[in-house]
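Of the protein chains in this complex, all but one are displayed in their positions.
By letter and in written order, the chains are A, B, C, D and E; residue numbering begins at 1 in each of them.
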Amino acid sequence: MKKIVTFGEVMLRLSPPGVGRFAQTDTLTMHFGGTEANVAVSLAQFGLRAQHVTRFPDNGLGRSAAGYLQRHHVDTQHVQYGDGRMGLYFLETGAGSRASQIIYDRVNSAFTRIQPTDVDWDAVLDGADWFHWTGITPALSQGAADCLLAGIQTANRLGVPVSGDIVYRSNLWQYGKTPQQIMPALTEGCTLVLGGKALFSEIYGVVGSTFQEAGRAMMERFPTLRYITDTKRNSISASHNQLSAKLFDGTTVYKSRIYDVQPIIDRIGTGDAYMAGLIYGLLMFNDPQRAVEFGSAASALKHTITGDVNLATVAEVETLEQGDSSGKLKR
Amino acid sequence: MKKIVTFGEVMLRLSPPGVGRFAQTDTLTMHFGGTEANVAVSLAQFGLRAQHVTRFPDNGLGRSAAGYLQRHHVDTQHVQYGDGRMGLYFLETGAGSRASQIIYDRVNSAFTRIQPTDVDWDAVLDGADWFHWTGITPALSQGAADCLLAGIQTANRLGVPVSGDIVYRSNLWQYGKTPQQIMPALTEGCTLVLGGKALFSEIYGVVGSTFQEAGRAMMERFPTLRYITDTKRNSISASHNQLSAKLFDGTTVYKSRIYDVQPIIDRIGTGDAYMAGLIYGLLMFNDPQRAVEFGSAASALKHTITGDVNLATVAEVETLEQGDSSGKLKR
Amino acid sequence: MKKIVTFGEVMLRLSPPGVGRFAQTDTLTMHFGGTEANVAVSLAQFGLRAQHVTRFPDNGLGRSAAGYLQRHHVDTQHVQYGDGRMGLYFLETGAGSRASQIIYDRVNSAFTRIQPTDVDWDAVLDGADWFHWTGITPALSQGAADCLLAGIQTANRLGVPVSGDIVYRSNLWQYGKTPQQIMPALTEGCTLVLGGKALFSEIYGVVGSTFQEAGRAMMERFPTLRYITDTKRNSISASHNQLSAKLFDGTTVYKSRIYDVQPIIDRIGTGDAYMAGLIYGLLMFNDPQRAVEFGSAASALKHTITGDVNLATVAEVETLEQGDSSGKLKR
Amino acid sequence: MKKIVTFGEVMLRLSPPGVGRFAQTDTLTMHFGGTEANVAVSLAQFGLRAQHVTRFPDNGLGRSAAGYLQRHHVDTQHVQYGDGRMGLYFLETGAGSRASQIIYDRVNSAFTRIQPTDVDWDAVLDGADWFHWTGITPALSQGAADCLLAGIQTANRLGVPVSGDIVYRSNLWQYGKTPQQIMPALTEGCTLVLGGKALFSEIYGVVGSTFQEAGRAMMERFPTLRYITDTKRNSISASHNQLSAKLFDGTTVYKSRIYDVQPIIDRIGTGDAYMAGLIYGLLMFNDPQRAVEFGSAASALKHTITGDVNLATVAEVETLEQGDSSGKLKR
Amino acid sequence: MKKIVTFGEVMLRLSPPGVGRFAQTDTLTMHFGGTEANVAVSLAQFGLRAQHVTRFPDNGLGRSAAGYLQRHHVDTQHVQYGDGRMGLYFLETGAGSRASQIIYDRVNSAFTRIQPTDVDWDAVLDGADWFHWTGITPALSQGAADCLLAGIQTANRLGVPVSGDIVYRSNLWQYGKTPQQIMPALTEGCTLVLGGKALFSEIYGVVGSTFQEAGRAMMERFPTLRYITDTKRNSISASHNQLSAKLFDGTTVYKSRIYDVQPIIDRIGTGDAYMAGLIYGLLMFNDPQRAVEFGSAASALKHTITGDVNLATVAEVETLEQGDSSGKLKR
Partner (left out) sequence: MKKIVTFGEVMLRLSPPGVGRFAQTDTLTMHFGGTEANVAVSLAQFGLRAQHVTRFPDNGLGRSAAGYLQRHHVDTQHVQYGDGRMGLYFLETGAGSRASQIIYDRVNSAFTRIQPTDVDWDAVLDGADWFHWTGITPALSQGAADCLLAGIQTANRLGVPVSGDIVYRSNLWQYGKTPQQIMPALTEGCTLVLGGKALFSEIYGVVGSTFQEAGRAMMERFPTLRYITDTKRNSISASHNQLSAKLFDGTTVYKSRIYDVQPIIDRIGTGDAYMAGLIYGLLMFNDPQRAVEFGSAASALKHTITGDVNLATVAEVETLEQGDSSGKLKR
């Protein structure tokens, strides 16, 4: 059974039931999520060994966060506990023409206090088949960036493939560094990155007039890269989106079908669901076309599942990937 | 007021709230349902006298099951209580491209232990205007099949019309008999069957190249048959279906409009809602075209109602049957 | 900050959760609403000073009703408490082809016992920038009609613009008067009315073959009128509507875009949301075209919000009004 | 199986969950109850045939009220449907030193419009073994009082024993009559009354210095009386009461044990539970001492059950009646 | 109507339903509370004009916090909105021998950023009859301490009586000052303080061997003081406490009865409920003995109400204060 390791902050998400507003609720529904942990949970549903590394506050909330990951079959044996608070975000889920809204409350979380020495990366990555990170982690603190770098370098040393979702959120990066200073070193040694032309240009100064050309330029700048991938979303409303993805392997751009997603139950974590599906596909199928299709189908299914994490099974993704979106009752 | 009798197992349905998954819920919503009892409940909403005959475990669950039927105005005075367990099914309701899933847990239920001597069919069917059964019942146990046969024969003797939904589930039929052995005797004496070409061929060896021809062949094989009916469903997604039905009276095939059903709140029991609507139509309208239309409209409305049973009223069905699907607020 | 005053009954709304039916629920969700108070709540969300005047029973329900308005930032300092019961309505929310249904239970409410002397209109309207009423209020009791008339006349004296939604419900008007007797005096002194040709003809005997002509005739009959407005709804199903509005200023008919609303979470109060948006637009923009567009966008957004009142903000309405219905996540 | 008939109004009870206050809830829990119907439901749990006669509004609430009784195994075949509203009461459940509070909202209910001609008492009471009424019914309207009188007289004619709980609520009796005018005729022909000295004196002018003496005086005044009964409650707090009852048969006063009730989950309907237990005891045991004990134990158990009705079984009551209040787990 | 002003942080409280643990819940119940605002809410229930001054984040949570106060009839017109986060605390409610537990998460809240210039104290305190503060506020930030001092000095200038609950939490006071440095200046000008011997000694170096002597010493040190008060709690379990209070007016120590509180629904805010009751009593009764009794009864009742705030009415407090703790149903 393949083993995948992910690293990053996990937040407690608090949201009014259904599509209620903060102003009218007396109850908040709890989920836990984080872009990297979401990938781990999804891969655990697919039957792989998924392990997530993070740092939680040493209290009932931190223990519950670990419990949430474990409940969904993710290994947390290398999770650290210590000072700092639980990162939170408050989510109001939209519908139709009303957008979902997030209030982040993650400053000074326990995770931001992580240090490279906290994680024994050789032990964590022992026997691993994949390591995944995103651009959220190095945006949170110097310690998080340093710890991530140590992880990537260990993966490289152990020959573990590395994927990076190079998402850039400008309102993070509050600790005195810019992504331009931090991201290149992290990207070196990556096997796969998720991102598009605009991001490649902004963060790395790598330019290309098409996805393919920009991807090729990235591969020149970062020679370990074997894959570039990106997703596309056409938002018709908060309840109706159209999705697709593409994967470039240096030679060919493999494109998925366009998935019509309606209704949308929960849009959060759908990009992470794509990444998990793609990793699964690349590890299991040896077929880039099928991998990008599997990832896209996984992402489409995530839209029907409440919470940040994709709880779809391989059988469900395969049904959709193979073109059956009928939703017929399974007895 | 017309009196209708139905016979069959009623299960406790347990499902996560809304479109949640088993893996993420700590609460299950209770409904009770069974394909035949669903017909009874629907007819009770239409204002007819509906009586259901079954056998429940003699405990708090069995009493609650009877209470559920009574709450919805079904007469349970001939229900038996005894040993055996409550039949259960666990339902995960899908959405969009994610299918609903059922885990059945009905083996060794109290109903499977029913015997022909348990039911005083003469008393039950006294004054009845219709008797309805389905192919689920004889699939459960020899006792259930025998008891059903006794009921059908009594109905025949008393001149009560009989309808049979000849649904075939291959994973039932575990007691040593095949539908080919059991179903023909039950079908004899039926006034109406719900089924299609493939089923007629598989179960009775009756073939026909079209619905009409197969129906005619069924009527030759089973001379008491006056009606053959079937439904058609086009599944666009778990949240969007298109429905229609047809009814053959030996001469003409009456077709309903196609109903576009979106959103789907609960797909379970929508076939039973059709059957109830059709029976109501045949008993009340003396107009096959209107009966099949009423049944189809009833089925369409059921998709908007949570649970196995159709709680729509005659007025609601008539509004839709007459072409008004606008859903305009009734003050 | 602009100050708006509204006057009318507020009812306790009781509805089964989600799209459940009365027959299957053991729980009712509470909201409070009334067509005029809905306008006040909406304007309070837009940041204006909104004050509602009404009369509540002097018990825990009446205090809770006031608390509901206050929770949503409406000033209730001039609310009266006294004898009589809380007005109620029971709402069953429909879906797809199943219509929503209302059981009103408002007879003999505390509001119907209001008298003109109960309200110090000079104090209430001091500093007000707008006064809004609807045709529900004069339909409830002579006292309510008289008190409203006093309010309108005070507004006229103080130079406060007055809008009236001249909605006509024939099952109200049980106290011995007809709208033809009561409405004309109330309409005199109005700046704006919401209504259409048929209503103008039925209530005032004012006829015109088009909205524009009927509007012009209304302006001749009621010379203080500066605006006539109306909304249009195309009901595809209980879950899918199309909306638009138009505003006539004596010269030009300004039309909004057509808003496609899907899914509909709650249809109640969407007309009031239009009126609130229109009032906001007229007070803040000095641009009739933008006002009617803002009102229509506000109404469209209301369909996504549970309860009678529109909790959308100005920023949300502006996003939609300016053509972005994508519902993209706001971080 | 013994058949018991009860007659009276059933109200929809709406209460905040748990011990919440009106001012802090957004949800109301539904129960249905009425002092006479509560007796019927309790007797149905004891396995007897219980039938309740009442009049409901002809809408979804009235149908749900009937469904509630049926769910709990009460026969509603003689329930009438018509104009008028659903009687309501709003209940805030107290705890400790905070008292429960009720807001009644039952004026002009459908039941108050009942007329003697609405009920075919001969059909209703055919085969009955007991008829039960209370002083609430004649307090509601002349029609209700007249209809009740017809029922009592029919019971007398058919030889059906009659019990009356002569409860007096001064804030009812709004239709122009006093209990002194109405109650004596209803009490004539009664076999059993529930009441105490003060009530006997106030309503009938029958005096006695002790329960026994007053009881004997009542029996002289109303010669059909065979039993006088009363209950006693020592309220330590809203969560802790002590209960007992006594029964006088003209010769002996039978006293129950004192039941210490803690915690109290729901105090409503506990007197009705006593009455039901007493009726059961008198019908089944032929032992006044055991009857009063059974009634008291039933009442004690009711305090642990949410809602107006007692859902305890005979086995549970017997366990407590025989002195086992240990609450030991039954596997 | 008396006007009371309070000043301090309001936090969002998040707790598992009932007595659940963090580790087992997927839902959190929302309340808002803060020791000073709790006093305001309680006084608003008593029918006084209560105004709370604080600073909230300018987002949906801050608006909801204000909405919560308004819902409970507190005036929030002087609330400030700005940067910083919503202060939070997570509460797990205990039972029996299991203690309740709190995880505070209030660092860097919007309130801690308040500055003296943010509040126009002359406007706020205009017409006020009382001003209340606690030792939590100056423990949070220099700005909060300075702003509070400005408020107290304004109250003194305007002749508004001032009460201070001099509670000391050592894990607050993180901004570089000690209570010994800050509290004396705040206490000068106070009319009433809540505290005991140990606190007087630790914070002010004021010693006395009994409550009376320590109180007298405090009055010497702070000559404006007219009252010293303190509460006493005997914790038998998390579900059972005994409470009392005493009030010293420089001459006499007035003691309340001992209130036996069982069950305890919610222990949070019960001290604030005492303070509110005492303030009400001092303002309304001119009788120190009755004031301390009214405060103690209010505190006892608060234990039966979920949330931080006391929703008891004057009538309820008076019933208990006058010795009736029977919890008898109010119809």
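FYI, a residue touches a chain if its C-beta (ideal position, glycine included) is under 8 Å from a C-beta of that chain, and two chains touch if they have at least 3 such contacts.
Note that the structure is a prediction, hence the values are computed from the model and not measured.
Contact with the undisplayed chain is limited, among E:Ala23, E:Ala150, E:Leu283 or E:Leu329, to E:Ala23. With the whole complex as reference, residues 18-21, 23-24, 94-102, 104, 169, 171, 235-240, 263, 267-268 of chain E touch the missing chain.
Listed for chain B, the residues touching the missing chain in the whole complex are 14, 21-23, 25-31, 59-61, 63-64, 67, 85-86, 88, 90, 92, 101, 103, 105, 107-108. Touch with the hidden chain on the side of chain D covers residues 18, 71-72, 259, 261-265, 300-301, 303-307, 311-312, 316, 319-320, 325-331.
One rule holds for everything that comes next: only the chains that are shown with their structure count from here on.
A separation of 45 Å divides the Cα centre of chain C from that of chain D. The geometric centre of chain A is 62 Å away from that of chain D, both derived from CA atoms.
Looking at chain C, residues 18, 21, 23, 63, 67, 71-72, 101, 263 sit in touch with two or more other chains.
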